[in-house]
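Missing here: one protein chain of the complex. Every other protein chain is in place.
Here is subunit A:
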Amino acid sequence: MRRLFDDELAELDADFTEMGMLVSEVVQQAVDAFMNRDAVAAQKLIDHDHEINQREIALEQKTFEMIALYQPVTTDLREIVTILKAVSELERAADHARNVAHSAIKFGSKQKIPVLEQLIGEMSQITTQMIREVLAAYVNKDDHAARELAEVDRKLDQLNHQIRADSYQQMRMDPAFETGASIYLNVAQDLSRIGDYVTNVCEWIVYRKSGQIVELNPANSDSPN
(Lines give C-alpha, C1' and ligand atoms only; values in the text may rest on other atoms or scores of the structure.)
Protein backbone atom coordinates (compact mmCIF):
# COMPACT_ATOMS: atom_id res chain seq x y z
CA MET A 1 0.00 0.00 0.00
CA ARG A 2 1.49 3.32 -1.07
CA ARG A 3 1.05 5.98 1.58
CA LEU A 4 0.95 9.74 1.28
CA PHE A 5 4.01 9.62 3.53
CA ASP A 6 5.94 7.71 0.85
CA ASP A 7 5.31 10.46 -1.69
CA GLU A 8 6.41 13.17 0.70
CA LEU A 9 9.45 11.17 1.73
CA ALA A 10 10.43 10.66 -1.93
CA GLU A 11 10.18 14.39 -2.44
CA LEU A 12 12.25 15.12 0.67
CA ASP A 13 14.80 12.57 -0.48
CA ALA A 14 15.04 14.22 -3.91
CA ASP A 15 15.46 17.67 -2.32
CA PHE A 16 18.23 16.35 -0.09
CA THR A 17 20.04 14.72 -3.02
CA GLU A 18 19.75 17.96 -4.95
CA MET A 19 21.29 19.89 -2.10
CA GLY A 20 24.04 17.26 -1.94
CA MET A 21 24.80 17.78 -5.61
CA LEU A 22 24.91 21.50 -5.09
CA VAL A 23 27.37 21.13 -2.19
CA SER A 24 29.45 18.75 -4.30
CA GLU A 25 29.61 21.38 -7.07
CA VAL A 26 30.52 24.10 -4.59
CA VAL A 27 33.38 22.04 -3.19
CA GLN A 28 34.64 21.33 -6.70
CA GLN A 29 34.41 25.02 -7.63
CA ALA A 30 36.17 26.05 -4.42
CA VAL A 31 39.18 23.80 -4.98
CA ASP A 32 39.31 24.80 -8.66
CA ALA A 33 39.21 28.46 -7.66
CA PHE A 34 42.06 27.90 -5.23
CA MET A 35 44.22 25.83 -7.57
CA ASN A 36 43.75 28.42 -10.35
CA ARG A 37 43.83 31.40 -7.93
CA ASP A 38 40.63 32.51 -9.63
CA ALA A 39 39.36 35.34 -7.42
CA VAL A 40 36.30 35.99 -9.61
CA ALA A 41 35.07 32.39 -9.36
CA ALA A 42 35.86 32.39 -5.64
CA GLN A 43 33.85 35.55 -5.02
CA LYS A 44 30.91 34.20 -7.01
CA LEU A 45 30.89 31.10 -4.82
CA ILE A 46 30.99 33.18 -1.63
CA ASP A 47 28.09 35.30 -2.88
CA HIS A 48 25.94 32.20 -3.41
CA ASP A 49 26.65 30.48 -0.09
CA HIS A 50 23.37 31.66 1.44
CA GLU A 51 21.45 29.53 -1.09
CA ILE A 52 22.80 26.40 0.55
CA ASN A 53 21.84 27.70 3.99
CA GLN A 54 18.32 28.36 2.75
CA ARG A 55 18.06 24.84 1.38
CA GLU A 56 19.22 23.46 4.71
CA ILE A 57 16.52 25.40 6.56
CA ALA A 58 13.82 24.36 4.09
CA LEU A 59 14.80 20.69 4.45
CA GLU A 60 14.84 20.94 8.24
CA GLN A 61 11.40 22.55 8.30
CA LYS A 62 10.05 19.83 6.05
CA THR A 63 11.43 17.07 8.28
CA PHE A 64 9.94 18.69 11.41
CA GLU A 65 6.61 18.90 9.65
CA MET A 66 6.71 15.24 8.61
CA ILE A 67 7.64 14.11 12.12
CA ALA A 68 4.75 16.11 13.60
CA LEU A 69 2.14 15.09 11.03
CA TYR A 70 3.02 11.46 10.35
CA GLN A 71 4.76 10.41 13.56
CA PRO A 72 7.01 8.04 11.63
CA VAL A 73 8.49 4.90 13.22
CA THR A 74 11.14 2.28 12.28
CA THR A 75 12.72 2.81 8.83
CA ASP A 76 10.47 5.80 8.14
CA LEU A 77 11.85 7.51 11.22
CA ARG A 78 15.42 6.57 10.32
CA GLU A 79 15.04 8.02 6.81
CA ILE A 80 13.82 11.31 8.25
CA VAL A 81 16.46 11.46 10.99
CA THR A 82 19.20 10.65 8.46
CA ILE A 83 18.18 13.58 6.29
CA LEU A 84 17.79 15.89 9.27
CA LYS A 85 21.29 15.08 10.51
CA ALA A 86 23.04 14.77 7.15
CA VAL A 87 21.69 18.07 5.89
CA SER A 88 23.59 19.89 8.67
CA GLU A 89 26.78 18.02 7.77
CA LEU A 90 26.41 19.09 4.14
CA GLU A 91 25.81 22.68 5.12
CA ARG A 92 28.95 22.72 7.24
CA ALA A 93 30.96 21.12 4.46
CA ALA A 94 29.78 23.98 2.23
CA ASP A 95 30.95 26.50 4.85
CA HIS A 96 34.45 25.08 4.60
CA ALA A 97 34.28 25.22 0.80
CA ARG A 98 33.49 28.92 1.23
CA ASN A 99 36.59 29.25 3.45
CA VAL A 100 38.68 27.69 0.68
CA ALA A 101 37.26 30.31 -1.71
CA HIS A 102 38.27 33.04 0.75
CA SER A 103 41.77 31.55 0.84
CA ALA A 104 41.95 31.67 -2.96
CA ILE A 105 41.26 35.42 -2.84
CA LYS A 106 43.63 35.98 0.06
CA PHE A 107 46.48 34.10 -1.62
CA GLY A 108 46.27 36.43 -4.61
CA SER A 109 49.53 36.51 -6.50
CA LYS A 110 51.82 35.32 -3.72
CA GLN A 111 54.49 32.86 -4.73
CA LYS A 112 53.25 29.27 -4.91
CA ILE A 113 55.18 26.56 -3.06
CA PRO A 114 55.33 23.58 -5.43
CA VAL A 115 55.50 20.81 -2.81
CA LEU A 116 52.47 22.18 -0.95
CA GLU A 117 50.66 22.97 -4.17
CA GLN A 118 50.96 19.34 -5.15
CA LEU A 119 49.75 18.03 -1.77
CA ILE A 120 46.74 20.41 -1.78
CA GLY A 121 45.97 19.19 -5.32
CA GLU A 122 45.97 15.64 -4.02
CA MET A 123 43.70 16.54 -1.10
CA SER A 124 41.34 18.40 -3.42
CA GLN A 125 41.06 15.42 -5.67
CA ILE A 126 40.26 13.08 -2.77
CA THR A 127 37.78 15.49 -1.16
CA THR A 128 35.75 16.09 -4.32
CA GLN A 129 35.77 12.37 -5.05
CA MET A 130 34.56 11.60 -1.49
CA ILE A 131 31.67 13.99 -1.67
CA ARG A 132 30.52 12.59 -5.02
CA GLU A 133 30.74 9.05 -3.67
CA VAL A 134 28.89 9.79 -0.45
CA LEU A 135 25.97 11.04 -2.53
CA ALA A 136 26.03 7.84 -4.57
CA ALA A 137 26.10 5.80 -1.34
CA TYR A 138 23.17 7.82 -0.03
CA VAL A 139 21.09 7.40 -3.17
CA ASN A 140 21.89 3.67 -3.42
CA LYS A 141 21.37 3.14 0.33
CA ASP A 142 24.79 1.46 0.25
CA ASP A 143 26.10 1.18 3.80
CA HIS A 144 29.15 -0.85 2.69
CA ALA A 145 30.25 1.94 0.36
CA ALA A 146 29.69 4.40 3.22
CA ARG A 147 31.97 2.42 5.53
CA GLU A 148 34.67 2.16 2.84
CA LEU A 149 34.46 5.86 2.16
CA ALA A 150 35.17 6.61 5.81
CA GLU A 151 38.49 4.79 5.36
CA VAL A 152 39.44 7.22 2.59
CA ASP A 153 39.12 10.01 5.16
CA ARG A 154 42.25 8.63 6.86
CA LYS A 155 44.27 9.43 3.75
CA LEU A 156 42.95 12.98 3.86
CA ASP A 157 44.01 13.33 7.49
CA GLN A 158 47.49 12.03 6.67
CA LEU A 159 47.88 14.57 3.87
CA ASN A 160 46.69 17.30 6.21
CA HIS A 161 49.39 16.34 8.71
CA GLN A 162 52.00 16.26 6.00
CA ILE A 163 51.02 19.72 4.72
CA ARG A 164 51.18 21.00 8.27
CA ALA A 165 54.73 19.66 8.72
CA ASP A 166 55.87 20.89 5.30
CA SER A 167 54.34 24.35 5.82
CA TYR A 168 56.15 24.87 9.09
CA GLN A 169 59.36 23.74 7.45
CA GLN A 170 58.88 26.24 4.60
CA MET A 171 58.22 29.01 7.13
CA ARG A 172 61.41 28.18 8.98
CA MET A 173 63.43 28.07 5.77
CA ASP A 174 62.22 31.43 4.50
CA PRO A 175 60.07 33.80 6.57
CA ALA A 176 58.92 35.41 3.32
CA PHE A 177 56.81 32.29 2.73
CA GLU A 178 55.00 32.75 6.04
CA THR A 179 51.68 34.19 4.81
CA GLY A 180 51.47 31.86 1.84
CA ALA A 181 52.32 28.80 3.90
CA SER A 182 49.70 29.68 6.51
CA ILE A 183 47.05 29.85 3.76
CA TYR A 184 48.02 26.36 2.58
CA LEU A 185 47.62 25.26 6.20
CA ASN A 186 44.11 26.68 6.35
CA VAL A 187 43.05 25.15 3.04
CA ALA A 188 44.36 21.75 4.12
CA GLN A 189 42.46 22.10 7.37
CA ASP A 190 39.25 23.06 5.55
CA LEU A 191 39.52 20.13 3.15
CA SER A 192 40.19 17.81 6.06
CA ARG A 193 37.05 19.11 7.80
CA ILE A 194 34.99 18.55 4.66
CA GLY A 195 36.25 14.96 4.71
CA ASP A 196 35.12 14.67 8.35
CA TYR A 197 31.63 15.92 7.49
CA VAL A 198 31.42 13.47 4.60
CA THR A 199 32.38 10.74 7.07
CA ASN A 200 29.59 11.89 9.38
CA VAL A 201 27.13 11.56 6.49
CA CYS A 202 28.51 8.03 6.03
CA GLU A 203 27.65 7.31 9.66
CA TRP A 204 24.04 8.38 9.04
CA ILE A 205 23.86 6.21 5.93
CA VAL A 206 24.89 3.24 8.10
CA TYR A 207 22.32 4.28 10.72
CA ARG A 208 19.52 4.51 8.17
CA LYS A 209 20.22 0.96 7.05
CA SER A 210 20.89 -0.71 10.42
CA GLY A 211 19.57 1.52 13.18
CA GLN A 212 23.08 1.47 14.70
CA ILE A 213 24.85 4.70 15.53
CA VAL A 214 28.48 4.11 14.60
CA GLU A 215 31.68 6.15 14.85
CA LEU A 216 33.50 6.05 11.51
CA ASN A 217 35.59 9.18 11.88
CA PRO A 218 39.18 8.07 12.63
CA ALA A 219 39.85 11.36 14.42
CA ASN A 220 37.02 10.68 16.86
CA SER A 221 37.57 7.01 17.52
CA ASP A 222 39.54 5.76 20.48
CA SER A 223 41.84 3.58 18.42
CA PRO A 224 45.03 5.25 17.20
CA ASN A 225 45.16 6.18 13.51
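To be clear about the criterion, contacts are C-beta pairs under 8 Å (C-beta built on N, C-alpha and C of every residue); 3 or more make two chains touch, one makes a residue touch a chain; residues count from 1.
Quick note on the criterion: contacts and distances are computed from a predicted model.
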| item | value |
| --- | --- |
| Omitted chain (choose from "Formate dehydrogenase (Quinone-dependent) catalytic subunit", "Transmembrane protein", "Phosphate transporter ATP-binding protein" or "Aminomethyltransferase") - UniProt protein name | "Phosphate transporter ATP-binding protein" |
| Given A:D76, A:D95, A:D142 or A:D157, the one touching the chain that is not displayed | A:D76 |
| Contacting the left-out chain in the complete assembly, out of A:R3, A:K44 or A:R172 | A:R3 |
| Residues in subunit A touching the chain absent from view | 1, 3, 5, 71-77, 211 |
